[in-house]
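A protein chain is absent from this complex, but the other protein chains hold their places.
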């Protein structure tokens, strides 16, 4: 399956018209950049994690983004509470299982979260997605984060079990929805030297999912991430100027920029 | 009432001479930018929120800035404790009621804070100020965040009740002190696409209030914010370069820059 520049542009235009409120319960490292990326995109970010208010915040939000990058007990409790309310309200829930596979706490929390409230979209790198699959017992024989074939099989299995769109990011981003796979080949290696661009991608998935179906949202968000990152890297003198230019480009990108740069599996 | 470029410049010069220690109990999203803005301005920032130390930190601080942007129980407890000590010591307390009106927790916390220790300055956008006014029962008939007349009436009512300088930020910033109103017309629409510039404004109010009366401090801080934001926007390629240039300009701004750019209600 493919997405077109026109579809991405129309989605972005619609997103800007609606300026969805994206409620983030995310990690300390990336909060500032996540908020700025959402603002540059045209969405309205809010960060709130207190048990006393997460449900009320979900009540006015158009999407909920959960990110376990610096998880701790109260924050995880808030994620469950917020996710439950988001499900009741029918707004999209995006999960970024940062570091799943690295510690039992991260893997276990991710796993409990996806069982409790199957997310609309799960976005992670290959090893995070494999960690989720392993836990689910769906991925026997999948032992290497290096094999795209195995990773895709795992993602498809998670998609079948949970109904979630699975987005595996990397040099190629795979967006898995049933038997459909969108493969985005944008991006730049220097993006790996900037902290939190994966977290930004998840937040952008949330912003798009507020205004369209989850599979399209994930594909459009990932394409835009990759294209903006590539354009930013072009004139960047290093990772900090890449980050700064990336945000500026999210704000000023044109349909023609998207058209010229979009790369997908043929 | 009006402020002059010379007054702003003299205040800034005095602030730089004293380099006041501004103690911030603020939200996770903006901490880095707030600290950098205070440093660029010439103040000394410190962030501390542990119940074990907030009073001691207030004891060496010249101003206390409270910001509820990512509030939770322990942080709110620390705000009360710090505010109480700040009142005892007679140093200015600035409140930024981020998101008051959005959730019961934020509105209620703001309200309890201003009753417990009436702030020297409250800075918020129109809807936040209206949320504070509503709670106080002082603003019957004020129903729209869109009407400057109603917002100003609400701010004046809060000012009478609490004695706090009320600063309502927006396209025009209103600084309310008794019957006096300063109206600053600086700023740039792209500033709304940068997270936390409102929080920065509150922190700057704290830095100025450490060295002069609260009404002047709020007016000088808001004028400087707007002018630096406008100058930053001029050559910015988007919101990230605006943020970066804004900090650089806070550091290098001259009296002549202020004189050329200051815009007030005639």
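As written, the chains take the letters A and B, and residue 1 is the first residue of each chain.
Heads up, the rule we're going with is that a residue touches a chain if its C-beta (ideal position, glycine included) is under 8 Å from a C-beta of that chain, and two chains touch if they have at least 3 such contacts.
Just so we're clear, the structure is a prediction, and the values are computed from it rather than from any experiment.
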**Study point:** Touching the absent chain when the full complex is considered, from B:89, B:111 or B:251
**Key:** B:251
Exercise for review: Return the single residue from A:194, A:233, A:249 or A:262 that touches the missing chain.
Suggested key: A:194
Study note, to complete from the structure: Where A:21, A:40, A:71 or A:114 are the choices, the one touching the absent chain is A:71
**Study point:** Which of A:11, A:33, A:164 or A:177 contacts the chain that the document leaves out
**Key:** A:33
**Study point:** Residue numbers in chain A that touch the chain omitted from display
**Key:** 27-30, 32-33, 69-73, 99, 102-106, 192-196, 236-241, 243-244
Exercise for review: Using the touch rule from the top, list residues of chain B that touch the missing partner.
Suggested key: 28, 31-32, 35-36, 39-40, 45-50, 52-53, 56-57, 60, 74, 243-252
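In the analysis below, only the chains that are shown with their structure count from here on.
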**Study point:** Centre-to-centre distance between chain B and chain A (centres being mean Cα positions), rounded to whole Å
**Key:** 34
